[in-house]
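The complex is shown incomplete by one protein chain, all other protein chains being positioned as in the whole.
We call the chains A and B, going by the order they appear; numbering starts again at 1 in every chain.
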Amino acid sequence: MTQLNQTNLRFSLSAKLSQYRQIARNGVWENNQALVALLGLCPLLAVTNNTVNGLGLGLATMTVLLTSNLLVSLVRNHVASEIRIPVFVAIIASAVTAIDLWMEAYLYTLHGILGIFIPLIVTNCAILGRAEAFASKNPVDQSLVDAFFVGLGFLLVLVILGSFRELMGSGTLFAQMDLLFGEAAKSLKLSMPDDFHPILMAILPPGAFIGLGLLVALKNMFEQRKSELNRQPLDITEVSADIKPISAS
Amino acid sequence: MIQVSSPFTHNNNSVRKVMLNVQLAALPALFTHIYFFGFGITIQWTLALITLLVVETIMLKLRNRPIWPYLTDFSGLITVTGLVFCIPPEAPWWVIVSGITFAIIFGKHLYGGLGYNPFNPAMLGFAFLLISFPYEMTQWTLPTQVSGYYLSFIDSFYLIFSGQIHSVPLDQITGATPLDEVKTALSTGVTVPTSLMSDSFNAFRIPYGWAAVNIAFFIGGTWMLISRSIRWQYPVGFLLTMIILSAAFNWFDPETYAPVRFHLLTGGLMLAAFFIITDPVSSSTTPMGRFIYASGIAVLVYIIRNWGAFPEGIAFAVLIMNMFVPIIDQYTQPRVVGYRK
Partner (left out) sequence: MDQNTPSTPSKMTRPGGNLRRKMIQSAFYLSLFTLAGISFLLVTQHITAEPIKQAEKQVLLKTIDQILPTTQYNNDLFTDTITVTSPDYLGTTDPVTIYRARFNKKPVAVIFKVIATNGYSGNIEIITGIYQDGTLSGVRVLKHRETPGLGDKIETRKTDWVLGFSGERLQPDQKRYWRVKKDGGHFDQFTGATITPRAIVKAVKTALDFYQQNGDRLYDSTQSN
């Protein structure tokens, strides 16, 4: 591990940046915890009946991820592998409880709405998953970048799903943003025209499942399009006789 | 009689023939419905049919399937029939449009089209409407005998497309269904026999309009049974279970539990018995399985009607039993000759 660190230091800045970019890509898109790994679905499905709930839970989860990845990465060389899981759990549980208390103090109403799902962040597999799979094996800077982008990926899904469901089920967008950003954010609220008939199912549990299913399908569709686009130039090289296909070396 | 028609080949034609039979069998109920509740249902039917054609075409195109052969197997018609009778005749136009759209996209094409859908598309669409637009779904047009008004075709047209009508007071022509009425009354301590004396019920203590439509469905359904368009296990298993359950509870406590005739002749009971649970795709494939499937639905309908949050439970009962179909099939597989179980 220490050896690896020293080689890391020798990397140039651009190499570092490309490494970060890879981590970011992975966290937000390729290995999105909600859409690809399908982790943390219980809170995801339960709270996303509007944007502000999704954003609130997303930010809380991200904060927990940052804290736990940071601490796990810091102590990774001092903890014997036999006790690493209990140590991770202690770190995560402390972080979650602290954020729960903090939200109760400064975002009282939102805390009341999100209720049990804030303490339940502790059971979000994505967090222990990142601690075990990434932070316990990588240096602090990379672990923080990973936490940020994995958290962002989760947060984006929460917000998109929340906005979609709020728009369909309540006919509004960004309502009650004041719960998170204070009175000034009240003006953020957008409403559908009066003759819009909200589809209540969207804010009920079935709407969560259908909405998430649609998001996963949408992501798969993008992937498919992309892989089709990537394949085309390859096909051309194969067809033309002059250029030999590049063989794996 | 040795001559046997060909139920063993499943080509486009046989599906089409069965589907047309089903449509024919629904005609008596349609006429009865028009007689009691006005012409609203014909407008809803047209709207549903147009939506069906548009959505099917779009979905088949998106899925790169040939449009004409799939469209002309008429399988979507049963979804239309199933749903149109379930929604209030004067419901706003977007109710039936969104219901059919949801049923066809989420109930049929997302699962891979006809033959692959685990859930009954019509009931999926109905459940979607019930929980999405609870207000619109509870505003039933009252039979002429109850409200004293008969809506003309023009009246219905205006109501469906603009939601307003000036010739008659809106709150006098719509109201709760008999099922809803009895259930709500029970929650305030009014006994079932007292409820059955209300204006919604005729001299035989069966609900105006509703009873006639149910009987018309029974007649059309019996014809389908005789012409072998549907299997007998469905209606027999369903109705038998319903009769036994409602008779037993009514005998046990007539104040709280409605009599058999009430349960058989209200809501969409006969529609379900002959036109909805008989959908071969989403139901069990073994003879014994069909019987179990049908009586399971009856049990759930009875439970939801009496103790559930909704006055009518057919949609949810069918969808729940749809989920049990694989298990039922597995345990009711007929023994192959020569093999021991």
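Just so it is clear, a residue touches a chain if its C-beta (ideal position, glycine included) is under 8 Å from a C-beta of that chain, and two chains touch if they have at least 3 such contacts.
None of the values given here were measured: they were computed from a predicted structure.
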With touch as defined up top, name the shown chains that contact the chain not shown.
A, B
Candidates A:Ile91, A:Leu114, A:Val145 or A:Ile210 - the one touching the absent chain:
A:Ile91
Kindly state which of the options B:Thr42, B:Thr57 or B:Gln139 is in contact with the chain not pictured.
B:Gln139
Missing-partner contacts on subunit B, residue numbers:
133-135, 138-139, 171, 184, 187-188, 309
For subunit A, enumerate the residues touching the unshown chain of the complex.
75, 78-80, 82-83, 86-87, 90-91, 93-94, 97-98, 101-102, 104-106, 108-109, 112, 169, 198, 200, 203-204
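The rule is simple: only the chains that are shown with their structure count from here on.
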Help me check something: in the complex, which residues belonging to subunit B touch subunit A?
92, 94, 98, 106, 128, 131-134, 136
For subunit A, which residues are in contact with subunit B within the complex?
197, 199-202, 204, 206, 210
